[in-house]
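First up is the structure itself, then whatever we jot down about it.
A single protein chain has been omitted from the complex, and every remaining protein chain is retained in its original position.
Chain IDs A, B, C and D follow the sequence of writing; residue 1 opens each chain.
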Amino acid sequence: MNSFLIVLKRDLKLAFRRWSELANPLLFFMIVTALFPLALSPTADELRTIGTGILWIAALLSSLLSLDSLFRADADDGSLEQLILSPAPLGIVVLAKVTAHWIASGVPLVGLVPVVALSFYLPVDALTVLVAALVLATPTISILVALGAALTVSLKSGGSVIGLLILPLCSPLLIFGTRATDLAVHGEATAGPLYLLASLAVLAVSLGPVAIGAALKVGME
Amino acid sequence: MNSFLIVLKRDLKLAFRRWSELANPLLFFMIVTALFPLALSPTADELRTIGTGILWIAALLSSLLSLDSLFRADADDGSLEQLILSPAPLGIVVLAKVTAHWIASGVPLVGLVPVVALSFYLPVDALTVLVAALVLATPTISILVALGAALTVSLKSGGSVIGLLILPLCSPLLIFGTRATDLAVHGEATAGPLYLLASLAVLAVSLGPVAIGAALKVGME
Amino acid sequence: MQQPVPVLEARNIDIWRGGRCLIRGLSFSVGGGQLALVVGPNGAGKTSLLRVLAGLAPYGSGQVLWNGIAVPRLAPEQRADFVYRGHLDGLKKELTVEENLSFSAALRGQAAVFDSLLTTLNLNDVADRETRFLSAGQRRRVGLAALKLANARLWLLDEPMTNLDAAGRALVTGWVDEHLRGGGIAVVATHQPEELARPGTTLVEL
Amino acid sequence: MQQPVPVLEARNIDIWRGGRCLIRGLSFSVGGGQLALVVGPNGAGKTSLLRVLAGLAPYGSGQVLWNGIAVPRLAPEQRADFVYRGHLDGLKKELTVEENLSFSAALRGQAAVFDSLLTTLNLNDVADRETRFLSAGQRRRVGLAALKLANARLWLLDEPMTNLDAAGRALVTGWVDEHLRGGGIAVVATHQPEELARPGTTLVEL
Partner (left out) sequence: MKLPRWFHLLGSSPYVYRLAGRLSPWLGAVGCGLIAVGVFWGLVIAPPDYLQGDASRIIYIHPQTAYVGMQAYVVLAIAAAIGFIWRLKLAHAVAVSAAPIGASFTLCALVTGSIWGAPTWGTFWEWTDPRIMFELLLLFLFLGYMALRAAFEDRDKADRVSAILGVVGVVNVPIIHYSVLWWNTLHQGPTIMKFDEPSMTTDMLIPFLLTMFGFMVFFYWLLLKRLRAEIVDREQGTRWLRELVTEGSQ
């Protein structure tokens, strides 16, 4: 537990030290969401219909951005070796790193999305559901991203393989997330998809770290 | 001229050696374009209307992906120093690197786009214009991307915020590109936007490399 | 199950890298207060061996035992006995010297009191500079500080003298002496054994 | 405008790093067949100095002249006289040893004939292995091969002995001798000057 906090603190410090990298996903998200009206020049209700989809895709992509750099940096400067060798259990360390990544990339996103959503004419009372769905989806995404990064950390160029592995795994989140949001937009019950997202999150957070730790260990061999 | 070919050859070899990094933008492009129908589940003509926009945005984003890795790798392993010190004029070297980047990421994209376009129900006779617009736009994008990468190369943390600020600079390309494509879709004259894209390309290719070289030199100090 | 005198033992281990067998049937053992120097030409397998001893890399056959327990199966708290410093210095470029040190100390549950340490390492005036601005040797020195802070019983050092000036090298020699006198174990890969060798040193030649 | 005997000259230059003046009013000059050893404790500014001499970093006041021309203003083809090997080895991890070498040779318009070179460096059996799989010392050896292939007149070497085994270090010493005998110039930053020093060596102490 203690080591969890230590690693968390360090990674957060790193994230905010490289504020640029921190701002990266947000900026990316804003720009992407901004580009669409630019490129499509849709009407208000066109925008409303495609809005949720765009929001979710942009959110997914922007949290995939930081993917490669999640363990790569630690692997290149040798601090991953030190983390593996440290007496702290690797699962905890990984959980801490992923949590930091989530706090640094997921949370600001969750904060930003409603604003953009309003600019897409989404009804205000759908926002709570949208945010809830995002809060439930982003941890799973972070875990999946981390898994992909860990599996490919020893490949000098992780990129595509991760994308290949992770994006499909993320697609259910995308689908059920948009589903929930759409239902909310049309004022229908959204419990179903939200429960699903929640259960997926629990699953990911409970099983993920150990698998990620194992992957890292093998990767560093 | 000779050194141009040497650097070009080396960078292409690198690109094809790390097949994953090469495949990366393509994969990204395909997945993004695949995610949209998935998230929006639109009808055929809805898809047709938003199709061009999605295509262009996906193309833009996917060529931005490789942004960070364009000079960062060379900077980290010290081969950028060696390139700067080499008797070859830096502008040429940069031009070669950017060309390689374009061949490795832009060209396959241009090849892939028509396929996706068809799956978006774009009329066949609009494809030639679409491809032409892409061929004219991608070099400029590559140059801009390279500029962003060069400006941020000295930020060790790999933060590419400034790099992402290049994205707005790309928006004119996006606008004229989609414009041309839309005109073609509706069977109207597309010369105007195409000329614009062409002139932008000439401008970028002629002025870009020197600026990029200067940025790199300052960055490595 | 901890013995009064700690022992690191390798019982004819094979080490494979990239499909080639680098080291075949290597056996040696170092006890408390002893030093083992790993020597051999470039590419002989020193780094590979140290990584195996640290439990970072797998080995083909044989066994690596720490106090009788196979190294890959050590419990986390037993890993606290180990400290490994390799070719990479394991510092975060964006963190200052102090931040780096206090992190690595905290992670091992050690108190992070290193003012005097920084003085001896002559790092005082760079203590709050991000490590990416440090010179090669200064970075190595920070790594050494981390080594010292870990106060572990087994030191696994891969060419610790790299980039160090005369004073720095003397410091390392002194530290190793001290560590051994305190009953610690040191396994050091080096190309200049004369700097560290002493009577009773185990020489592992690859 | 090339003189029979090449000269590298520093006329009281100041070097600033991160707002601090590292080196103030340094002056020295090395001519053909001469060796300059840059020595000083960790963090003294050896690397910074070499980077300035190579034209990679700017200097405050004073002048750095190569055959009378200020280094930053050298024409590309004049830069061919220089070769700089720093702490980073400048190899592409994904390319094999041979690919790396033939690239760096080609870029300087040199023929890439290095079979015998690889033999002397004992790199033959790793010649077509990607350099990311090489050991630290093997990587340094590839860097040395690149240095040799460049056949430039001015060598700027930053701790060339790092990670090398005894044979490798002897090789470097031999090469420097040869280079100087051929009328070349070498400026070498090192922590063990005794390995290279010879009568007539200029010692630049920082």
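Throughout what follows, a contact is a pair of C-beta atoms (placed from the backbone, for glycine too) under 8 Å apart; a residue touches a chain by one contact, two chains touch by 3 or more.
This is a predicted model, so every value here is computed, not measured.
Touching the chain that is not shown, out of A:131, A:169 or A:198: A:169 (per the contact rule at the top).
In the full complex, the hidden chain is touched by chain A at residues 147, 151-152, 154-155, 161, 164-165, 168-169, 171-172, 175, 179, 192, 196, 203, 207-208, 211, 214-215, 218-219, 221.
The rule is simple: only the chains that are shown with their structure count from here on.
Chains making contact with chain A as well as with chain D: B, C.
With steps allowed only between chains in touch, the distance from chain C over to chain D comes to 1. Taking each chain's centre as the mean of its CA atoms, D is the chain most distant from chain A. Centroids built from CA atoms put chain B at 25 Å from chain A. For this pair, chain B with chain C, the centres built from the Cα atoms lie 46 Å apart.
Of all residues in chain A, those that touch two or more other chains are 17-18, 76, 156-157.
In chain D, the residues that touch at least two other chains are 87, 93-94. Chain D makes touch with chain B in their complex at residues 54-58, 76-80, 82-84, 86-95, 99, 103-104, 106-109.
On the side of chain B, the complex with chain A involves touching residues 18-24, 27-28, 31-32, 35-36, 38-40, 42, 49-50, 52-54, 56-57, 60-61, 76, 152, 155, 157-162, 164, 167-168, 171, 174-175, 178.
Interface residues of chain D, counted against chain C in their complex, comprise 17-18, 40-43, 47, 87, 122, 126, 129, 133-138, 140-141, 159, 162-169, 191.
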